[in-house]
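Complex shown without one protein chain; remaining protein chains in place.
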Amino acid sequence: MSTNLIDAGAIAAHNDTLLSQVGSDYAHLGEQLGRRGIDIERVRARVAAFGVAIPSWGVGTGGTRFARFPGQGEPRHVFDKLQDCAVIQQLARATPTVSLHIPWDRCTDWSELRQTASSHGLAFDAINSNTFSDQKDQAHSYKFGSLSHTDAATRAQAVAHNIDCIEIGRALGSKALTVWVGDGSNFPGQQHFRRAFDRYLDSAQQIYAALPGDWRMMLEHKICEPAFYSTVIQDWGSSFLAAQTLGPKAQCLVDLGHHAPNVNIELIVARLIAAGKLAGFHFNDSKYGDDDLDAGSVSPYRLFLVFNELVAAAHEGVAFDPAYMLDQSHNVTDPIESLMTSAVQVQRSFAQALLVDRAALDAAQDANDAMTATHLLKAAFQTDVTPLLQRVRLEAGGAIDPVAAYRASGYRQRVAVQRPAVAGGSGGIV
Amino acid sequence: MSTNLIDAGAIAAHNDTLLSQVGSDYAHLGEQLGRRGIDIERVRARVAAFGVAIPSWGVGTGGTRFARFPGQGEPRHVFDKLQDCAVIQQLARATPTVSLHIPWDRCTDWSELRQTASSHGLAFDAINSNTFSDQKDQAHSYKFGSLSHTDAATRAQAVAHNIDCIEIGRALGSKALTVWVGDGSNFPGQQHFRRAFDRYLDSAQQIYAALPGDWRMMLEHKICEPAFYSTVIQDWGSSFLAAQTLGPKAQCLVDLGHHAPNVNIELIVARLIAAGKLAGFHFNDSKYGDDDLDAGSVSPYRLFLVFNELVAAAHEGVAFDPAYMLDQSHNVTDPIESLMTSAVQVQRSFAQALLVDRAALDAAQDANDAMTATHLLKAAFQTDVTPLLQRVRLEAGGAIDPVAAYRASGYRQRVAVQRPAVAGGSGGIV
Amino acid sequence: MSTNLIDAGAIAAHNDTLLSQVGSDYAHLGEQLGRRGIDIERVRARVAAFGVAIPSWGVGTGGTRFARFPGQGEPRHVFDKLQDCAVIQQLARATPTVSLHIPWDRCTDWSELRQTASSHGLAFDAINSNTFSDQKDQAHSYKFGSLSHTDAATRAQAVAHNIDCIEIGRALGSKALTVWVGDGSNFPGQQHFRRAFDRYLDSAQQIYAALPGDWRMMLEHKICEPAFYSTVIQDWGSSFLAAQTLGPKAQCLVDLGHHAPNVNIELIVARLIAAGKLAGFHFNDSKYGDDDLDAGSVSPYRLFLVFNELVAAAHEGVAFDPAYMLDQSHNVTDPIESLMTSAVQVQRSFAQALLVDRAALDAAQDANDAMTATHLLKAAFQTDVTPLLQRVRLEAGGAIDPVAAYRASGYRQRVAVQRPAVAGGSGGIV
Partner (left out) sequence: MSTNLIDAGAIAAHNDTLLSQVGSDYAHLGEQLGRRGIDIERVRARVAAFGVAIPSWGVGTGGTRFARFPGQGEPRHVFDKLQDCAVIQQLARATPTVSLHIPWDRCTDWSELRQTASSHGLAFDAINSNTFSDQKDQAHSYKFGSLSHTDAATRAQAVAHNIDCIEIGRALGSKALTVWVGDGSNFPGQQHFRRAFDRYLDSAQQIYAALPGDWRMMLEHKICEPAFYSTVIQDWGSSFLAAQTLGPKAQCLVDLGHHAPNVNIELIVARLIAAGKLAGFHFNDSKYGDDDLDAGSVSPYRLFLVFNELVAAAHEGVAFDPAYMLDQSHNVTDPIESLMTSAVQVQRSFAQALLVDRAALDAAQDANDAMTATHLLKAAFQTDVTPLLQRVRLEAGGAIDPVAAYRASGYRQRVAVQRPAVAGGSGGIV
């Protein structure tokens, strides 16, 4: 293990100071849940088995079109990023995988990268292609689109890049390719809507054809940005149409920030589950647009309601296997702190959703007893599962309070010395 | 013809005063279009062949949950409504059909109704079922849903009502059933999303099975209202899923006011055209929600952009046949004036969309010349096609200025005497 | 006390079954809070002193413009409404006052009404005028506005009604008049924005002049509905301008559902506090528009953030005295259950806001430590204060679980017999 990571003894010392209160809180929570007929140990086991992927781009400081304000000790390359991810996983124990972004994470030796990850106890989740920005020495520009570009050579370049990503993913043990394109238009008339969609489908089919048999292709929709009048895969309807055209390995990825105001996202999740097309999630939160704020930081109940759909479907035996990823932009916080906190928040929502009394809810729904139904959800959401989450971390070797332990470790100050600031920095944002 | 309708001599006199200026304006517009390579006569012929259906409920004064302020001389029953529709058609000549709403328009002799319509020169468009409000002596309440209700007997009642509507429609010469349900929920947890959707599909399949071979079933989606947390057919994605499940005769109806803020509706139209599932439109406008304002009264360019998609698809030989209906609620205007004005506004958008230089637009789109592309749309939209629309009305026997002619006719004052105000009134709102 | 109210013995019996678990939970919560330096007894005392007013119109079933589905045993008049309010207060002990709506609550003997309320342990909060619907035999219609109407006689009538409301309020012991008008327009051009605002100000000044010295005039803004293109007091900016023009007794009332999508309401609350113009609240929740859903049922964290502003300002010694009212429309639940639940939810948010470590928050804010700051809020919000609220009710003679006790009481079934359904019903909605 890298000498930069957190000292296990320090974590243990940190935990020691909190052990007795966690014990007392956990015992009381167990008693409360017991009264409701819930075995806390079974809940704990399921929460312990839950993980959410870290986006490699998330460990750099993000920015807006107005400015980027770099943080200290930002990762310089994918190995630095992996190390930061390892710290997150060491302390919070909820993020066993990393999702890479190509070309941002390109390196010369994928096998070395895989080995390094493995030494950190990390594996690789879905790999993300990037055809929304131009790279140096790129033959064709994506200014006017990529998979849906009017120019065949540009489309071919974008297809080839995606296939390249699959190859990289195979080398790393990934099992999925996430495809998000910024294609769209800024003016009424700029783009022929139907033709652009057809070109997208044609390109996507070529990528799909290159997909290994046990892989998934995850299509990500977005209402706007960077295109500001229309986008090619603007909502789950278009995403579903595309996934259906492509075939069974293509599914729809839901990024919580990619919808119009007021849209009921948990309902979309339910529709995609029913249609067998839910690929998974990019978790984040937002108040105004695709703000990529920390998951659950603004609307924690909404995050819970999404998990309520997932837990309900699993409870009812629906066959589906969503991928969980964070996708955030950290402009004013230390990315490591944000990612640990967000992972715990996602875990919290999952844990709370497990507490819903499904039989009682079914009965209330059948009886159109809206008051009881909503009380049942609130009863789960209002339960403070903190001691359960603390205990899960504790058992897995993590820290009871990950942010406190992280701050105490001095990790950021250490890497700030080792990683001199680079002009431009590494803070790619998605 | 009913003696209540507008005196043809008065219309002619009205037209006489404006004839020379229409002639001059039309000639100059013809010259302008000629310079752009457009034959005004061909445009005029297409506009003359265009019609949009009047919703029978639109001729009564609408209201909000806070109050309804009745107007004068409101129609008391479907025969009064038909008469108002006939006035609209007589003056504006853009609304040859009427769309009924059952049970609001129930009568004892459908054959007489059809004959009366025919004597007014009117035919019947899609018939609308109503399972979002309870009728007197109804066995089961729709308080908690209709086609998706948890109770089988309630669902059966709603199915039977829809089949009844089909029967009425057959008697009247309709060729389509529009199904909009208010089903949904007001609280998180109240409704099991997937089961409610399944129940909806099951009910809809029974209706679909009763559909005559040459009919269409038009599914209308809506993001919210009267359900305020979730709806069963909340967006075009769910509508498409349902239509696809039902079969080729089922298609998706787009009501312009039924979407989340900011949503690009013309893009949805393009997607539905491409998927072969565009049923047609409920035209209206809105600033905040489903406000059912007069078509094009707030966002005329948006209405134009919708027609731009329709004209483009037709131009490219896509096979589709959208139904055009107005669906408005007139709270502060005389409904007859609003419906004439809205019909003309819809006609205007169609005419303007016909002026787009398709070949030049294709070239600009292929070249990613966004500026030229958007200029081409604006050039069409900025063209004042008023003289063309006036001429179309003139040729068809209508009034050059329908609202002025209507006001001069004293029709409203006349029917105000004949139609005493009834408590509750006829102002059903959708 | 009315014989219809809940039997005290039944409440006691209900409580007995839950006493021991409340005791255990409360003790553990006290221990947890103690660790955080919080004295649970002090929090409890403050929560016990907190109350939120019930809107008289809330005990009837609401509806939408599409339909109203009446409930059982709906109140027939203000005395029935008072009785339902008394039940709410008896069980939940968080709603010591009632807010009336004139003319819906008009009666022939205000003194008898006041005495009845008093016998139920209830007092009267702000009185609400209604100039957004027409009453029978009203001389001038509000179809085109009230306080801002173009016609002086209509404005005078609306002013007189408000002054009448003040008189009624004086008779009942109210200390505030809430003025919400539906005035606005549905079409661009319909209304002269500046003149309408001036007329509103002129009318409001006449009402203000009639205000007793110790009264407040609460101005309620709303972005839309029933007017759908513009409203006269459309946002807090216009409300503030009006309140400032009127004088110190005029302040701005915040209804949580009356804003544009995405708007940060807690920030508006902070601005109004700072400007000395916060009148108080109409609590409810919403997902799409002014849906008047149960407070905190969709966005509980937002409700907490509003209370966080209030508690912070009080903590810092800012002089202000907000009025708390519920304003909901209950379409699918028993209104008594919804109002009890909502009152408890509001109380919960207040209790949670009291748990925020203000000194630590100040320090984090000063240090721009966003992560710690937001953790501090979440720590308070995630605390399950249920046992504290249960204990508050218990001490005050209420029920530990108000909805369960209410259902067990059979109150609704009893009044269903006594109150035959009336056509039209009493379900006025605001």
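Letters A, B and C name the chains as they come in the text, with residue numbers starting at 1 for each one.
Definition applied: a contact is a pair of C-beta atoms (placed from the backbone, for glycine too) under 8 Å apart; a residue touches a chain by one contact, two chains touch by 3 or more.
What you are looking at is a predicted structure, and each value in this text was computed from that prediction instead of being measured.
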Task: Per the touch definition above, residue among C:N15, C:Q89, C:Q157 or C:N186 touching the missing chain - done: C:N186
- [ ] Among A:A126, A:A158 or A:I223, choose the residue that contacts the chain missing from this document, as touch is defined above.
- [x] A:I223
Task: Sole contact to the chain not displayed, among A:G23, A:P103, A:P212 or A:P261 - done: A:P261
Task: Hidden partner chain, touching residue among C:T17, C:Q115, C:Q135 or C:T150 - done: C:T150
Open item on the list: Give me the chain A residues in contact with the hidden chain, please.
Closed with: 62-67, 69, 132-134, 141-144, 182, 185-188, 190, 223-226, 228-229, 261, 286-289, 291, 293-294, 297-298, 329, 331-333, 429-430
Task: For chain C, residues in touch with the removed chain - done: 143-144, 150, 185-195, 197-198, 223-224, 229-230, 234-238, 240-241, 259-264, 266-268, 270-271, 273-275, 301, 305, 308-309, 312-313, 318, 361-362, 364-368, 370-371, 373-374, 376-377
Task: Positions on chain B where the hidden chain makes contact - done: 21, 24-25, 28, 31-32, 35, 261-262, 264, 287-288, 294, 297-302, 332-334, 337-338, 341, 348, 368, 370-371, 374-375, 378, 381-384, 386, 403
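Criterion: only the chains that are shown with their structure count from here on.
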Task: Rounded Å distance, chain B centre to chain C centre (Cα mean) - done: 39
TODO: Spell out, as numbers or ranges, the residues of chain B touching 2 or more other chains.
DONE: 143-144, 185-188, 190, 223-224, 229, 261
